[in-house]
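Only a single protein chain was left out; the remaining protein chains are all shown in position.
The block that comes next holds subunit A.
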Amino acid sequence: MIIGTAKESYRADEALLTTTPQRIWMAILMAGLVALPFFFNTYWIYLACLVMINVIAATGLNVLTGFTGLVSLGHAAFMAVGAYAVAWLEKNTGLPLPVNLLAGGLLAAAVGVLVGLPSLRIKGLYLAIATIAASFILHFIFIDWRSVTGGTAGLTLEPGRIFGFQLVEYRHLYWLIMPVTVLMVTGAANLFRNRIGRAFIAIRDRDISAEVLGIPILRYKLLSFGLASFYAGIAGGLWVLFFRVVTPESFPLVTSIFLLAAVIVGGMGTIIGGVIGALFMTMVPELLRYVVDFLSPVIPNASLILSPVRTIVFGALIVGFLVFEPQGLAEIIQRIRRFFRVWPFRT
């Protein structure tokens, strides 16, 4: 049982990880991330990369929706902006890959700020509809601006090159995607230790009070949109480096809903929520496929019968979490932490 965490300085008290178990778990996680490509086959590395791309995008959406309280259903479109920007820059300029990736993120951020402009006047569902509208506009631009986006055929990429090293296999890309993900999730976590993140939460919780405290609401809403879109843009950029092709259909509206679901299932307004939400949403369909494979010797035609069932089970899991764990998966982790903190006593 931990009866308290005595801190001798304010800096220690406000650190990201305040307890020893937290630090140990984080060290294990980091070691696991470094070790993963050495112990798993290409398929799992592929999945890990996909999860991490979704983690970045979901974390961005979490900043906007979970922390600032602005619902967006256009997040996939910002990913697409990042993807197209990175693809175009990779094809048409000789600039180094990190510069292109950053530029993709910044362009997505600029578009995000533009799309966020109506958020001064509209909130909630109305804003969600406005963001859907924006994503349709972007979709048309991707189809019709052929000279840049390649129309419906989209853009195809050669393997990217970073510091003279060519990123051909998933294994190589893992070493780009993993550090970027760690950096960006840490960045988002840091944000809520200082005035910027606090202002976001203040706007979410009570915008009138925020204004009385001198927080310029529009500026912070736009900042939140810009930041969320920057995350989406980077995620989209990594996505296109990963799949080496982007078309107008690469980021459909369903992707936006998928990301919003990841944030809600994981836990809105917690950094870890975005991470495990994305992990859950990406991995559970895959794991369910393993279950189906496992059952196939027992039940003949298992894959035929169970494939549709898999989707239903996945949907039911989401509904179940919303009903029984409205605070998201993050709340389960909190509960486990509380349990071990006071163990052997009961909460």
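Definition applied: contacts are C-beta pairs under 8 Å (C-beta built on N, C-alpha and C of every residue); 3 or more make two chains touch, one makes a residue touch a chain; residues count from 1.
Note that in this section contacts and distances are computed from a predicted model.
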UniProt protein name of the chain not shown, from "histidine kinase", "Plastocyanin", "Ferredoxin" or "ABC transporter ATP-binding protein": "ABC transporter ATP-binding protein"
Sole residue of A:198, A:289 or A:341 that reaches the chain not shown, by the stated touch rule: A:198
Chain not shown: contacting residue from A:124, A:216, A:285 or A:315: A:216
Residues from subunit A at the interface with the omitted partner, ascending: 9-11, 13-14, 187-188, 190-191, 193-199, 201-202, 204-206, 208-217, 223, 227, 269
